[in-house]
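Here's a structure for you.
Here the complex is missing one protein chain, while the rest keep their positions.
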Amino acid sequence: MSTHADSALAHHFESFEQQRTAASLGMWLFLAQELMFFGGLFTCYLIYRSLNSLDFAIASSELDITLGGINTAVLITSSLTMALGVKAAQLAKKNQLIGYLLATILLACCFLVIKYFEYAAKFEHHTVPGQHFEFHVPPDLIEKFELGPERLVQMEKRAEIFFSVYFAMTGLHGLHVLIGIGIAIWLLFPASRGKFNMDYHAPVENFGLYWHFVDLVWIFLFPLLYLLGRNIHA
Amino acid sequence: MSEHGDVHVSPNSTYFGVFFALCVLTVVTAWVAFYDFGPFNDLVALGIAFTKASLVVLFFMHVKYSGRLVKLIVIASLVWLGIMFGLTIIDYVSREAVTPDPAVVPSPYETFEPKSLSGDGDHGGDAAH
Partner (left out) sequence: MSAHTDTYDPKVNYLNTDWSIKSWLLTLDHKRIAWLYLVSISGFFVLGGIFALLIRLELLTPQGDLLSPDGYNRVFTQHGVLMIFLFLIPSIPAVLGNFLVPLMCGAIDVAFPRLNLASWYIYTIGGILIVIALITGGVDTGWTFYTPLSSTYANSQVMFVALGVFIAGFSSILTGLNFLVTIHTMRAPGLTWGRLPLFLWGTYATSLINVLGTPVVAITIGLVGAERTLGLGIFDPALGGDPVLFQHLFWFYSHPAVYIMILPAFGVISELISAFSRKRVFGYSFIAASSVGIAVLGFIVWAHHLFTTGMSVYAATVFSALTMLIAVPTAVKMINWTTTMYQGAVKWDTPMLYAVGFLGLFLIGGLTGVMLATLGIDIHVHDTYFVVAHFHYVMVGGAIMGFLGGLHFWWPKMTGRLYPESFSKVSAVLIFVGFNATFFPQFILGYMGMPRRYHAYPEEFQVLNIFSTAGASILGVGYLLPLVYFTWSIVAGKKAPENPWGAMGLEWRIPSPPPTENFVKEPVITDAYDYEHEILKEQIEEIARDEAAAVPSTA
């Protein structure tokens, strides 16, 4: 029991190994519930997409693929810096860990800034669901799919469902990025005191898992929201 | 309980290799999105997304080196997601299939509809469809 004097091992655990196993298991179960949390939104997407596939494709072609693509790259890079950060924590390399955490925070902020410009453009073009929602099908597509006036009205209305799903999914994802930034900043304090080593690095490792999960969600959001209508003009 | 006791440390080359693969796949998925493969569009896009996701899960999240329990949680949560997707969609894909065409089989309820209400505007919109 002498190890209990060490503050990094909580009193109700027998060993570091038990504590590490518990922390990692708890985090994975938390991610399982996160997956189901996002899963509800993905189900909405799946159902509405399957009911209105053309409407979704046309509405999707309005999204900015360049910004979406850059954001994908930004998040993937932040995942890399985070993975390297976890390794630095394991090896007790204090300065490296701080550097990688700062890089991750910076990239996450970058993601949110780009997201802000995307959202701002939506407000400008009135493609935000609500009273002022307006959506116009591009003329070449009206011709291509031979949309009658009735279908056109229906489509311009149904686009709102697409944008509702878009804002719900990216909004929830953005909220997770924001929370991630908060946790990363909080981790900087113990990291700067050199608290992490091979025995005790669960907070960094678990935040890493969380961050990779946020990246994973975006890996699916990018093709599902941005890319599905890309070939509609072809 | 010692099934994943020892901590795994990956070499940097693994992380950079995975990162490179993810970047390439992102470019590929954006590029092929401009081509029309007909019914295979989603299959291609989701296939690439799954490949990317697997890389992240296996190497960045260390699942490749984790114990059976963590692998089980990953698989179980995907199965549960599948249950939610699968059993919800069977309702939507089969609604039209087994609802009789009103033109061929007149609904028995129509005869009971009170005459006074028939011209009363639309109540539920297209909620019933």
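Think of it as A and B in the order they're written, each chain with its own count starting at 1.
Simple rule for what comes next: contacts are C-beta pairs under 8 Å (C-beta built on N, C-alpha and C of every residue); 3 or more make two chains touch, one makes a residue touch a chain.
What you are looking at is a predicted structure, and each value in this text was computed from that prediction instead of being measured.
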By the document's definition of touch, the residue of A:125, A:144, A:157 or A:233 touching the omitted chain is A:157
Among the options B:7, B:28, B:44 or B:69, which residue touches the chain absent from this view?
B:69
Against the hidden chain, chain B presents residues 1, 69, 76-77, 80, 83-84, 87-88, 90-92, 94-95, 97-99, 124-128
Interface residues of chain A (partner: the chain not displayed):
1, 4, 10-12, 18, 21-22, 25-26, 29-30, 32-34, 36-41, 43-44, 47-48, 51-52, 55, 129-131, 154, 157-158, 160-161, 164-165, 167-168, 172
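Heads up, the rule we're going with is that only the chains that are shown with their structure count from here on.
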Averaged-CA centre spacing for the pair chain B and chain A, given as whole angstrom
16
Contacts from chain B onto chain A in the complex sit at residues 1-2, 4-5, 7, 9-10, 12, 15-16, 18-19, 22-23, 26, 29-30, 33-36, 41-42, 45-46, 48-49, 52-53, 56-57, 59-61, 66, 69-70, 73-74, 76-78, 80-81, 84-85, 88-89, 92-93
Given the complex with chain B, which residues does chain A contribute to the contact?
17-18, 20-21, 24-25, 28-29, 31-32, 35-36, 39-40, 42-43, 46-47, 50-51, 65, 69, 72-73, 76-77, 79-80, 82-84, 87, 90-91, 198, 201, 208-209, 212-213, 215-216, 219-220, 222-224, 227-228, 230-231, 234
